[in-house]
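A short write-up of the structure that comes next.
Omission of a single protein chain aside, the complex is shown with its protein chains in their original locations.
Moving on, here comes chain A:
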Amino acid sequence: MQFMLLFSRQGKLRLQKWYVPLSDKEKKKITRELVQTVLARKPKMCSFLEWRDLKIVYKRYASLYFCCAIEDQDNELITLEIIHRYVELLDKYFGSVCELDIIFNFEKAYFILDEFLLGGEAQETSKKNVLKAIEQADLLQEVRHNYFL
């Protein structure tokens, strides 16, 4: 995977994770263009599209669009599964996750993503293990430190 973006129906970016080195300006440009393209798609359309030389896989969950850019030889259908697995993880962690949760706890969403994907590939396929790791890491963050955030 080259990058993953989460954005709302109004085009506001909620999460961005880049696995390739690009300058800030390029990232902004890509984000802007991609958001426009995906938001212009009608609801019944195919979840895959070709954009520049990448394949883009996107799925909409309630008001959020989850958008991944994969390379040519990657399997599109399994990427959809990856997106779904990530949403499930978020759901389990936050308990019925909604967009607000991701807005206010974006750093936690990132931590979960980092436990699930590393370098653009899935590192742990078991839901239980991912959640357990996050739980333990959270414990390390001593309670009183939460005040600091």
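We adopt the following convention: contacts are C-beta pairs under 8 Å (C-beta built on N, C-alpha and C of every residue); 3 or more make two chains touch, one makes a residue touch a chain; residues count from 1.
In the analysis below, contacts and distances are computed from a predicted model.
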Hidden chain of the complex, named as in its UniProt record, picked from "AP-1 complex subunit gamma", "Myotubularin phosphatase domain-containing protein", "Proteasome subunit beta" or "Auxin-responsive protein": "AP-1 complex subunit gamma"
Chain A residues that touch the omitted chain in the full complex: 12-19, 21-23, 28, 42, 44-50, 75-78, 80-82, 84-85, 103-104, 106-107, 110-111, 114, 118-119, 121-129, 133, 136-137, 140-142, 145-146, 148-149
